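Heads up, one of the protein chains got dropped from this complex, but the rest are sitting where they should.
Order of writing sets the chain letters: A and B. Residues in each chain are counted from 1.
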Amino acid sequence: MTEEVLRFLKNPQNFQNSQRRTLKEMKKKEVIQSPLLILKNVSKNFGGIKALNNVSFSVPHGKIIAVIGPNGSGKSTLFHVISGLYELDRGEIYFQNENITGLEDFIISRKGISRTFQEVRLFKHLTVREHLEIALQLTDEKLFASLFRAQFEHETTIQELLKLFKLDNHLKNYAHDLSYGQRKLLDLAVALAKPHKILMLDEPVAGIHHELRVEIAGILKNLRKRGETILLIEHDMNFVMNLADYIYVLDYGKVIASGKPREIKNNEKVLEAYLGK
Amino acid sequence: MPLLAQLTVNGIIAGSIYALVASGFALIYGTNKFMHFAHGASVTFAGYILFLLLERTIVPFYGAIIITIIFTSYFGLLLYRFVYLPLQNRKASTVILLVASIALLILFENTLQVAFGPEVKTIPYDFDNRTFTIFGGTITILQIFIFITALLIFLFLFAFMRYSNLGKAMRAVADNKELAAIWGIDSRKIADMSFLIGSFLAGVAGILIGLEQSLVPTMGTMLIIKGFTGAVIGGIAYVPASVIGSYVLGFAENYGVALLPSGYKDAIGFVILFLFLLLKPEGLFGVPKGVKSNA
Partner (left out) sequence: MLNPYFINIIILVGIYSILAVSLNLVLGFTGLINLGHVALFGVGAYTSALLTKAGAPFIVGFFSAGLTAALFGFIIIFATKKLKGDYFALASLGFAFVIGSLMLNLQWLTRGPLGIVGIERPNIFGFVLNTPVEYLIFVIIIASISIFAMRRVVNSPFGRLLHAVRNDEIGLRVLGKNTFLIKIKTMIVAGFFAGLAGSLFAHYIRFIEPSSFFLSEIIFVLSIVIIGGIASISGSVVATALLLFIPEILRFLPLQSNLLGAMRQIIYSILLLVILVFRPRGLLGRIDLE
């Protein structure tokens, strides 16, 4: 499986123009770039509850950063705030040195943020192929132009992506009809297909059996090798420890610890948070 | 000055009529979280049952009232059991229930038209015709009665939803059905009760409105639109507020036609409805939903 991944990833044809450029730029740069994503003192309240309390962190290029923490610690809220689904109450968010605080969700997405959700969000009445077409097609919103285009244009890219995720026999199936594991994979494929500079994955292996977890971990590792930046939320400690370059731990909306996996494993505060005080 | 007084009195009467309709509608929405537009059909149904009993049978007036109210209460319950409940069991969205309720409204109004004919009918009962003059505005005994009934309903609903066990149970079910179930509240029974009580109120409304105005098969449509508007103005999730909203509507319409040609009376209501839905859908007394979206 990893061989196919490598082969696929080695071929720059498989990526959108913007990504091709980004990868080339990344290969050139030896210099330390400023982080891709920066959060400064971000707070979000729901009524009296502080879902996010003065959260600051940064995501450097080309690394896998994990956000962990007990249930309700604000991890998904963090993602919603970054992707523009929730308005934050205080603080700022910078993406590629641009202040994206308060921008609309679809505009933030267009700036290069691609994300998945904890609950798989796919379109019930669209086929696997249609999902990828939507993700890849940048001009389908133009009604008039759309009338004169073919419905399906990105044959090769789609075929490669699907082969990667072993979904190539399911081109014409409705997302609806796939198994849970396949839907998770499609979710990931769609996020990957959409032009992006960062992948934000919310529990990409929740409810997935062990073998598939290993495969997905492998895919993510290779994406990193190709210069992709990944921010992920996960509960599975092993998955995170073996994969992440750096970890942030949230509890009650606050960052209570951060560091390399080894440091986090032995951190008392983290254990306390998970086991209860 | 007498004009202002008369307009005020008219506003009170109109507000009271709308409140009679709005209260039952709001109670049902408040418990079940969907719009039961066919409530208007319940009101019309009540009016025609009373007419039928008084015109064709020898049942005395007060007996007819009781029978009408009982029939109307169960009419509403049957609508729930035979149409809404099956749809809910198939996880129909509130929009589907709304569409179904409009279909039911149209169905029953037209059935009444076929059964009774489209001509206007009056209920054959002589209410005391005396009038009173307050600050220059004239009001009949029946109209005063309607006003008092509306106030009593308001007080009843307020106390009921706040203090009674059934009222609290209804609010619990409205808030969170699953949680309420864990506490042992049978949401099916609560829903049944909400339709019974709500349609009971429709029965009261149909009787009073039928006596005050005449009966037309399509009267329910306008009444439910006005009642619904009143509920939206007050705050559709907060049941007693629907009464207050109805009075706001009644006054707006009647003061409004002092300034505009009288044909615009209904238009005033529609515009207010539209504006509230756009700008303040939670109503005067409701709580706006704060979160930007539901991710």
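Worth a mention:
One rule holds in what follows: a residue touches a chain if its C-beta (ideal position, glycine included) is under 8 Å from a C-beta of that chain, and two chains touch if they have at least 3 such contacts.
All values reported here derive from a predicted model rather than from experimental measurement.
Across the complete structure, the visible chains that the omitted chain touches are A, B. The chain not shown here is touched by just one of A:61, A:75 or A:194, and that residue is A:194.
Of the listed positions A:121, A:163, A:224 or A:254, the one in contact with the omitted chain in the full complex is A:121. Considering the full assembly, A:134 is the residue among A:134, A:171, A:206 or A:241 that touches the omitted chain.
For the chain left out of this panel, the touching residue among B:4, B:78, B:151 or B:277 is B:277. For chain B, the residues touching the absent chain in the complete assembly are 34-35, 83, 86-87, 90-96, 98-100, 102-104, 106-107, 110-111, 113-114, 118, 217, 221, 225, 261, 263-264, 266-267, 270-271, 273-274, 277-278, 281, 293-295. Interface residues of chain A with the unshown chain, by the touch rule above, are 83, 85, 105-106, 109-110, 115, 117, 121-126, 130, 133-135, 137, 139-143, 146-147, 149, 151, 190, 194-195.
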